[in-house]
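All protein chains but one are shown in place.
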Amino acid sequence: MRILEHPILGKMPPRKVVKIEMEGRVLEAFEGEPIAAALTAHGICVFRYTRVRKEPRGISCAIGQCTDCVMVVNGIPNTRTCVTRVEDGMKIQRQE
Amino acid sequence: MLKEELKRRTEVVIIGGGIAGCSLAYCLAKRGITDVVLVERKELASESSGANFASVMCTMIPLRPALLPLYSRSLDAFPKLSEELGRDIGYKTPRLNALTEEAYEAGEKYVKQFEELGFGNGFRMLAKNEINGMEPNMVLAPHGILDLRGGQVNPLYYTTALGDKARELGVKVYENTEVVGIRCEKGHVRLIATDRGEIESTYVVNACGAWAPRIGAMVGLRIPIETLKCQVVVSEKLTETYVHSGSITPISYLLADMDQSEGRMHCFGLYKQLKKGELLIGITEEPGNDKWVTFEAMEALARKAIKIIPKIKDQNVHIISSYANLYAVTPDRHAILGPVDGLQGFIMNCGYNDYGIGTGYGAAEFLAEMILNDEKSFPIEELRFSRFSSYH
Amino acid sequence: MRDQTAKDEASAIVICRCEEITRGEIVDAIRRGARSIAAVKRRTSAGMGLCHGRTCTRLIAEILREEVGIPMEELKPATVRPPVRPILVSAFEEEG
Partner (left out) sequence: METYEFAVVGGGPAGMSGAIEAAKAGVQKIAIFDENPTLGGQLVKQTHKFFGGREHRAGKRGIDIASAMAKECHGLGIDVMKDTVVWGIFKGNTVALYNEGKAQRLTAKAILLATGASENNIACPGWTLPGVLGAGGIQTMMNVHRVLPGNRILMVGSGNVGLIVSYQLLQAGAKVVAVIDILPRIGGYGVHASKITRLSVPILTSHSLKEIIGKDRVEAAVIIKVDSKNKPIPGTEQRFDVDTVCLSVGLSPLAELAWMCGCKFLYVPELGGWMPCRSEKMETSVPGIYVAGDGGGIEEASTAMMTGAIAGIAVAESLGYLTKERSEELRKEKTKGLDPFRCKDFGFRRVANEKLIENIIGSKGVRE
């Protein structure tokens, strides 16, 4: 859910919209925001399933330290989505 | 933390908790000799045995026949050890050595030599380009030697499993305990002094790898071991198999494959993929006695890896770690094993150069039998310390 | 009975999120002889993953303290090795 109105931060300023593709689904995102934020705004919270135990994982630290939110971004696996910004046409996949 | 009280008297003291010391502790315990103490300055596998390339390679260049019995016994043990120790030691075969057209004949001769030494069934010359079918992701020379029982183990799991099992069988393992002196009387070793107290012992084993000369000096021996610094980088876990064999040298040492890029550092291609999926990208060698990874080594290793395994670049593989270790190098590149003339009870188990993981277990079997039977010499002449008579 | 169930539940908790190593596996390494964070790492590979143990180091230290009474001031983190963030192998390629 996006926070459009905020008592301190005010109204969300207009931002350029780009399109990203998450496993075939085209999503709108704001230019410059991290992938993790864009996915969260669309209600996506499972970013990957673990290799051994096949457990779901999502955002944990949100500042690039825990590496739990990694996904395959434009073919690059293990990309930290909380610190990697969206670009128009970016392709994102869950990794195993 | 309160440390366990030291045992005051024992039959065998092993100094060093690497692959040499842990193998021997286990091989003794397995034979019922459990009145044994293993003393380690840091922790089990905290030096070179924990941070090496862990290749099991019988195909060493040049051929060193004296080491073959050690390999032979190690190779017999590897397939059974995981079960014996209750831990997966990560043994994976085979090992490949790629050979260029020019090196083919030398390779053939090499394999023939192995056959003549009764070690032939483990090797095969590959047909031209057969190697490319075995390793489709790698850019390799067209010929190759297949070493069927060579490959890899996980050095950390393997070394700690041996040490832990020895402890379970009754060996006393004292970690964070440093030997500060050794007392001898009338040509016999009598006791070791540690920073936590003294331990009397009939046998004292020097299994200290790169630090073996320090222990030697305590009993007046000059052990000619020098250190060679080696570095390796580690990739993230990969879902796909990039390297199929246990370990591979893309251009065999039969030809000098060295990047002499940065001063005295040499970069050899040596690759393997661990069971969990990480690629190990090795190795650089240079004289040195510290364990700090260098930017130069990481750069050299990465550049070479991309040439040999282009997929690393195409698939955007990341480096996630690196490590350095110290090989204990002897002048003739042979290990130093067995008793020392004139100093009864003092036993060498060191100088393994770059093959400790592959041969340490076999050597331990020989040494354990020797101690069990109270023999006064080591059966393989070329590996005795006495070959360095000028050092004694 | 209740204690056993609680114990089993505790054993199943993943401690190292990257390598998916459970508390049970760590306790087993301690039982075998591990007495430091590095020693646990050598036996289980906990802390060897993408995040370099940033999340689990502290948790492993706590387990060591609980299980064998090692005070925290004796539990140094394992050796830090470069790179502290994942970097592409191709990052080292020569320009051009």
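Letters are used for the chains, namely A, B and C, taken in the order the chains are written, and counting of residues starts over at 1 for each.
Criterion: contacts are C-beta pairs under 8 Å (C-beta built on N, C-alpha and C of every residue); 3 or more make two chains touch, one makes a residue touch a chain.
Predicted, not measured: the structure shown is a model, and the values here were computed from it.
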Exercise. Using the contact definition given at the top, list the shown chains touched by the missing chain.
Key: A, B, C
Quiz item: Which residue from B:72, B:194 or B:294 sits in contact with the chain not drawn here?
Solution: B:294
Practice problem: Could you list which residues of chain C touch the chain missing from the display? | Solution: 2, 9, 12-15, 17, 23, 52, 54-55, 58-59, 72-73, 76-77, 79-85, 87-88, 90-92
Quiz item: Can you name the residues of chain A that touch the chain not displayed here?
Solution: 1-4, 6-9, 12, 32-34, 36-37, 40-41, 45-47, 55-66, 68, 82-83, 85
Quiz item: Since one chain has been left out of the picture, which residues of chain B touch it in the full complex?
Solution: 290-295, 298-299
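Throughout what follows, only the chains that are shown with their structure count from here on.
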Quiz prompt | Interchain centroid distance [CA atoms averaged], chain A/chain B, Å | solution = 45
Exercise. Could you give the separation in Å between the centres of chain B and chain C, each centre being the mean of its C-alpha atoms?
Key: 26
Quiz prompt | chain A and chain C, separation of their C-alpha mean positions in angstrom | solution = 27
Quiz item: Residue numbers in chain A touching 2 or more other chains?
Solution: 51, 76, 78
Practice problem: Please list all residues of chain B that touch 2 or more other chains. | Solution: 236-237, 316, 318
Practice problem: Please give the residue numbers of chain B that touch chain A in the complex, ascending. | Solution: 236-237, 239, 277, 315-316, 318
Quiz item: Okay, in this complex, where on chain A does chain C touch?
Solution: 50-53, 55, 57, 60-61, 64-68, 70, 76, 78
Quiz item: Which positions of chain B touch chain C when the two form their complex?
Solution: 1, 43-46, 50, 156-157, 160, 163-164, 167-168, 173, 175, 235-237, 276, 281, 293, 298-299, 302-303, 305-306, 312-313, 316-323
